[in-house]
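Here the complex is missing one protein chain, while the rest keep their positions.
What follows is chain A.
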Amino acid sequence: MSQPTLYADRAEWSDVVPIEQYENTTPLAPIFYKNEYKDATNYFRGIAKTGEKSQRVLELTEHLIRLNPAHYTAWQYRYETLLAIGSNFEDELRLMDELAITHLKTYQVWHHRRLLMLKICKPARELDFIARTFKVDAKNYHTWSYRQWILAYFNDNELWSGELDFVEDLLYADIRNNSAWHHRFFTVFQSGVHDGEEDRERVLKRELIYVKQSISLVPNNASAWNYLRGLLEHNSIPYSRVISFIQPYTLSMDEQTADLVDLDNPPPSKGAHLPCALAIEFLADIYEAEGGDRMLNATELWKSLGNEYDVARKKYWEYRIREGLRAIQT
């Protein structure tokens, strides 16, 4: 691949005074620039100093951003230039599509899109774009946060209407995707009531079935259990309400007794790793909430967790036992 032509060697840039890196002090971190980057940043400093906002500045900032997507000043200046010269924001967005895929973990890439979206106001397209990037990285924190912003900011019922299906597709692909579980909670319970979701009893029932079925499929999935807890707490339902569902998950495969198919309480699927530590913990919380003699049952369960089923958190379980026993005594 041929060497890119330096700005220093290009006639159309000869009117710009490039400004070298400030080197008055012996920098703590001396920098040996690669020529291309050094040249580009010299010329960037040059046009920033004169305040130039032009098409060639767009070219230069694009070049810089490609070399270093974390150069936040270049992003800022680029956005200001787009505004100043009346650029087509949709063209810019298409350019950003390319950069976003290569630099998914850079804050600036997503913030720039947000700024463009505030001008373009076509959120549906963005949701499609985001869905495509999830194929590359389904747990990207910035991307999910951006999706949540798009939905909340434009707050369009048509946008919201497709979200549940979208989340289900992602969970179908990876039932352990914590970001998707979080997004489900956000969509259903933390963003107002959307069209078609007005019957909150029906919504609650649907969510309970969904999370129970997910747990049935893959019991050792912290995200699903956190979702169940969040669901119950948000709707002020005591944990004890689901005790019949929980109990089979606290037993081993041999101890399973379910003969009848109980749609409200899907049992652990074949091949599930039992007993499930997360279920034992849940059951212990139910007993603890009951208090009195039940606290002893809780401590027994915590002991089994610390000794056998969740040894990584032995210290945590020992503290729960201590605190539980103290509660009995008072």
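FYI, contacts are C-beta pairs under 8 Å (C-beta built on N, C-alpha and C of every residue); 3 or more make two chains touch, one makes a residue touch a chain; residues count from 1.
Assume contacts and distances are computed from a predicted model.
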Inset, instruction - Match the chain absent from this complex view to the correct UniProt protein name in "Sodium/hydrogen exchanger", "Geranylgeranyl transferase type-2 subunit beta", "Histidine-containing phosphotransfer protein" or "DNA-directed RNA polymerase III subunit RPC7-like". - result: "Geranylgeranyl transferase type-2 subunit beta"
Legend entry - Contacting the left-out chain in the complete assembly, out of A:Leu115, A:Ala131, A:Leu217 or A:Leu251: A:Leu115
Inset, instruction - Among A:Ser191, A:Ser240 or A:Asn265, choose the residue that contacts the chain missing from this document, as touch is defined above. - result: A:Ser191
Legend entry - Per the touch definition above, residue among A:Trp13, A:Tyr43, A:Phe89 or A:Trp144 touching the missing chain: A:Trp144
Inset, instruction - Looking beyond the chains shown, say which of A:Gln76, A:Ser240 or A:Asn265 touches the absent one. - result: A:Gln76
Legend entry - Given A:Thr133, A:Asn177, A:Ser216 or A:Thr299, the one touching the chain that is not displayed: A:Asn177
Inset, instruction - For the chain that got dropped from the picture, name the residues of chain A it touches. - result: 19, 21-22, 24-34, 37-38, 41, 45, 67-68, 70-73, 75-76, 79, 107-108, 111, 115, 139, 141, 144-145, 148-149, 152, 176-179, 182-183, 185-186, 189-191, 222-223, 226-227, 229-231, 233-234, 312-316, 319
